[in-house]
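What follows is a set of notes on a single structure, which appears directly below.
Only a part of the assembly is drawn; its chains keep their places, and the rest are absent.
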Amino acid sequence: MSEVKVRGLSEAIAEHVEDGMTVALEGFGHLIPFAAGHEIIRQGRKDLTLCRMTPDLIADQMIAAGCVRKLIASFFASGSAGSLHEVRRRIERSDPEPLEVEEYSHYGMYGRYQAAAAGLPFFPLKSYAGSDLPTLNPRIRKVEDPYGGPDIHVVPALAPDVTVVHAQRADRFGNVQVWGIVGAIQEVAYAAKKVIVTVEEIVDDEVVRSDPNRTLVPAHAVDAVVHVPGGAHPSYAQGHYDRDNVFYRDWTAISKDPQLLRSWLQEWVHDLPDRAAYLEHLGEQRWQDNTVGERLSGQVDYGRRSS
Amino acid sequence: MITRTNELGPAGITISSTEFLATVAARELAGKHRVFAGVGLPTLAVDLAMRTVAPDIQLVYESGVCGAHPEGMAEGIADSVLVSGAEAVVNMQALFGYVLQGGHVDVGFLGAAQVDRWGSLNTSFIGDWESPTVRLPGSGGAADIVPNARECITVLRRHDPGAFPAALDFCTSPSPVRARDLDPRAVPPGHGVSTVITPLAVLRRPDRFGELQLAQVHPGVQIDQVREATGWDLAVAADVVETPWPTEEDVRLLREEIDTVRLYLR
């Protein structure tokens, strides 16, 4: 029997996330691990190198809270293309402090995770020929093609100390199942030394085992499974709740005003013990606005040997 | 800076700049198949095109959705509405590696802060890289899309020498011309930016290694006006035509069927 890895969120973050670590929080628009990010803020982690393809609001919040020394990313705006003003203030005016940035394209960031997951030094891609990105970021390099073609750009492996991802469901051992947009969840989990997964539901072993192709991250790659319903709000969990677009639109004004942003952090992160309290503070009506109707997948037959 | 706001169309309808640009962009998609669509203006344009000039467009999103059939208007490239009822949701290696880099995308549809003479794009910085005046969103998928899509269409909401400079402040997504100049053997497979749609005009780059030419001016815009608003000596095609106005049906579709909540149609 495998090891049961169910933990509380504060326990899992406290156990695995330390000051100065390289921490990846992935989820491409979908399943962004906001609850875990807030717990990292609440625990006062410092000097993190934060990795996220699309930093989104969670990066703006963690940076504003003083957790992050460096950001490794590929898109410096929110999902619907609004600015992340804390990120911009740091980069444009070092206000209130500078933020180190390491920058790639989406495929470059994803390739970095793939290389690390596969234990390789680099990942090759056709992007960047003629771009200023390799000049800005000398870690984007070239290799010679031993088959006689032109040199090709490569990005180096990125192995986070800890990865946190959110998913629809997992069993108690950490077999993680996801549907909808999968983003870099599988790759960043395998890339990392330690993996924390927050989920909408912890399900019976049989639920996972009734559909093994749905497992995106097998248990052997997972260190902690944490039950955090609503843990992706204001982003979404396909089939569970929709994106809170009002929240995203409101963020621009909050993010623009450093004082407002800090009050927001106080009210929505520091003054709340956990995600359950956050959802309560959000209120039933607001939650109802983002519920979704049912649209079931249908079933496939895996079969059972007759003998 | 000149933008096209609230102009009167031929049927006496007041047309916003966004409606105008979306209609012009939609028409550029006639005959195209697989379109890699971003959010905002491209969302409107693609939807309008599917209802008018290009019914068989297949929508591909960098989030991994292929063959989307959204029941409502998407508020982002990772919107749940793109997933439900889609033909496929694939992982990012399949999407960026196989679909895009493997050459299955006909048209990439992108915005930019700056475009240069050869169709190279800047979406990263205005000003100095070290301490920029404006930190823009960066590449996202753009530096992957421009080299690998068969061609790219870019829409800008302004047309002035700041947006069309002689030299980019930063080149995020290079034209094949720029790639060739740096290494003649490492030219990406795509055409690069073929079409730039602005509030004044449509610029086209028919030759993969050629420069943008003024091909089309919007109603009431003079050729010289476009050249003055451009930061280099803009070439002019032999046969510059005038952009037709959106039809009443275009405007009706945009307002009453596509963006009923006026999310993008500001």
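As written, the chains take the letters A and B, and residue 1 is the first residue of each chain.
Quick note on the criterion: a contact is a pair of C-beta atoms (placed from the backbone, for glycine too) under 8 Å apart; a residue touches a chain by one contact, two chains touch by 3 or more.
Because the structure is predicted, anything quoted here is derived from the model rather than measured.
**Q** Note that one copy per chain kind is shown in place, then state the copy numbers for the whole complex.
**A** Stoichiometry of the whole assembly: A x2, B x2.
As a convention for this text, only the chains that are shown with their structure count from here on.
**Q** At what distance in angstrom does the C-alpha mean of chain B lie from that of chain A?
**A** 29
**Q** List the residues on chain A that touch chain B in their complex, please.
**A** 28-30, 54, 73-77, 79-81, 83, 87-88, 91-94, 103-108, 110, 114, 125-133, 136, 149-152, 179-184, 186-187, 236, 238, 242-243, 245, 292, 295
**Q** Quick one: in the complex, what on chain B touches chain A?
**A** 39-40, 62-65, 75-80, 83-85, 89, 91-93, 96-97, 100-101, 120, 124, 129, 131-144, 147-148, 170-176, 178-183, 185-189
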